[in-house]
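All protein chains of the complex are present and in place, except for one that has been dropped.
Every chain is named by a letter (A and B) in the order it is written, and numbering of its residues begins at 1.
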Amino acid sequence: MPFNSISYILFFSLVVTIYYLLNQNYRKHFLLLSSLFFVGYKNIESIYLLLATILFTYYLAKKIGSTIDIKKRKYLLRLGVFISISTLFLFKYIDIPASFGFDSNNLIFTLGISFYTLQNISFLLEVHSNRLKTEYNLIDFSVYSTFFPKFIMGPITIPQDFLPQINSDKPLSSNLTIGIQRILLGLVKKIAIADSLAEYVKFNFEKNHTPVGFTALLISYLFTIQLYFDFSGYSDIALGSAKALGFDLKENFNFPLRSKSITEFWRKWHISLTSWLTKYVFYTVSYRFRKLKKAAIPIALLVTFLLSGIWHGVGICFFIYAISHSLYMIIEYFTKSSRLEISTKIPTKIHTLLSIFITFNLVSLSFVFFRATSINNAFHLIKNVFSFKNFLPTNWKIDVFEHIAITSDQFALFNLFLLIITLSLFLLFEKKIYSIIINPKTNYIFIFILILILMIMGTYSNPEQFIYNRF
Amino acid sequence: MKKSYKLLLFLCFTLMFFIGLEKFYDFFLKENMNIKSSYISKNKINAKIIILGSCGPFATISPKEIEKYTHLKTYNLAEDHVNILENYLSYSLYLENNKSPEYLIIYTSPETFDERDNVLHSFHFSQFLDNPIICKTLKEENPNYYRWTFIPFMKYAYYNSKFNFNVIQGIKHYIKKKPTTLQLTGYSPIISPGTIEGKNKIHRITYKFEKKYKWSKIQEKYLLKIIKLAQSQNTKIIFYESPHYVKSNFNFIKRAEMQKKTKKIAANFGIDYLIFDTMKLSLDKNNFLYATAMYEEPSIQFTKVLSTYIKK
Partner (left out) sequence: MRDELFIQVQTIFRDFFRNQEIELTDTTTTEDIALWDSLTHLELMNEIENNYAIHFTLDEILDFKNVRDMVDCIDQKLYSKK
């Protein structure tokens, strides 16, 4: 049941309706049942695997909580983390289900494993360090672990943010408005914008069709924008679904494409993963190496990004992606005060625009490795971008627009322009749009516009998977 | 109470809007004279000879050439990238608005019956979903699409990238009232690249592909439907296969087997099946864009031969 499918919309409407009719005391039980159905509707095996993981993590967490001996606590924590990570490796990297004849694309347990393994680890860590003050029982923990809006692709939620919400009374009708508006926005971002872009990006990323110079750069921009709309669209649907049920999940994106530095970009892009990694990896490593003073930070950055790369997938492309971002960040770290000095000498507006432009370019170049199907393709595209001799196209219509639009048919060019105008409007006014969305007052005009865009520009005949489904 | 009243009003408005938008698209897509299905149902063509098929005849058979020899009005109803199934739909649509022809010439090369060509471009016919034959066929052959068409405007939303521009073009055609020449004869030749660089490269790449044919039951089913429809109206049917680049034969596994099946159908219904494999044209690779599609120049030569046969 991907979020961009009719079956999800039906499932969700049914869940919301029953949820509202139920007494508050039974709502969490119903949520758990719905989530289990969400995970297991295709194959019951997913539920068994999930329940085993839940029971293991829950009882281990209780055991850690009740143990006083510090050494023993540490031992139990290590055991839990080790087993969680081993499960992740077995299912994600070695693809154990495949050897039993399962298609891992259909095994929902495997689809969500990258995300909720991190969540379970954070649960154990928070219990171990006594930071989790909320009381919880098996049902509460299971709801936290399986909550369907965040199950497949996050946002990764730490227990303190979620557990208190399970048993609290929630005002529902205003939440429902925000939730539905947000789901609609997410669908527009995904179905109308990201999926339409996908076709152009896919074609132009193939080695035989790689464009040259400016057009190649433009394609790398388009992928960055596609990924942003795809993943933030997903997050909007996830947060919207949760909101309609009265839950506030952590925002995953905070207008990242407006970042003025890579450091800022990582505070605003896939926030739930970044904060997980910052809290549990970056701080741990830099704390351990802090006697090294200035050198501690680069080491910690490198370790963090490499782990993030491995989490996304094993391969040389993700390795280069991770290395490039750690390099960006290390350079930024060491030039921080001098950059601040420069900024005082340039008019603020120009400085802001220039910083956003440079950051966006650096991010887009690194995302080439994220997208490319092979390292050769990635280097090929990068090489084409830097072909300075013929960087600017001689014939804009043929070399740029017709190349990106795949054919020179009038209707293909028309579609490309329609798409570019729409996505530019969404990018330019994203802050305004966000403020409309989170306003509990129903904005019928806005809802109508979203439905209209969905109908006129949505991709239905061959829907694309969410990009982060792979991770 | 006020809130639910507002919501109801909004839902009604949205529903009405999309019903209206669907009618709007219906109307202007039918006005777009660059779309063949719209052109034939808007204009009286009443040709005596109709050509049916895919890109092969679409790009090789010039109705004007045939008229030169036969003195019978000819229209090329073939289209790029279509198959027999879509031919059936176009032909039924054509008959709604036009007299049945005397001759129906159908391109039936083995490529036509390959399973790989089972794609149905439903969006060629969305504006004609009120036509019972088209409605029934799309329901049977593309249920994934048909399932949603009860939702207002969804019949366009589903393939929207194919319509938005065409609607605007339709508005232009409606306002200007100027007949477009694109579908006048229904024929669109492939201009030979002549001196374009890399011309030979195209040939070599194309002929390297190995094709393994698999007989498509769906195409057969709709061929039979066309035959029955035509024969019930006393239209004489001719099957034909244009020259293809002979040297590429060795890559075309099972081609002969496919041909045999078509021959059998032809024999069952008393239809002539013309094969022009042995023509001299087939020997020169410079005549071909790819193995089964000729450039303009050689295709006119071929049309001459075909016309003489029809005349007989």
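Throughout what follows, a residue touches a chain if its C-beta (ideal position, glycine included) is under 8 Å from a C-beta of that chain, and two chains touch if they have at least 3 such contacts.
The shown structure was predicted, so the numbers you read here are calculated from the model rather than taken from an experiment.
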Write out, one label after another, the shown chains that touch the chain missing from the document.
A
Identified contact with the non-displayed chain, of A:13, A:106 or A:129
A:129
Write down which of A:271, A:297 or A:322 is the residue touching the left-out chain.
A:297
Cross-chain touch to the chain not pictured, restricted to A:74, A:336 or A:397, is A:336
List every residue of chain A that touches the chain not included in the displayed model.
129-131, 263, 267, 278-279, 282-284, 286-287, 290, 293-294, 296-297, 301, 329, 333, 336-337, 340
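Convention: only the chains that are shown with their structure count from here on.
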Can you check how far apart chain A and chain B are, centre to centre, with Cα atoms defining each centre and the answer in Å?
44
Mind pulling up the chain B residues that touch chain A in the complex?
3, 6-7, 10, 13-14, 17-18, 21, 145, 148, 153-154, 156-162, 164-166, 168-169
Under the stated contact criterion, what part of chain A meets chain B in this complex?
196, 410-411, 414-415, 418, 442, 444, 447-448, 451, 454-461
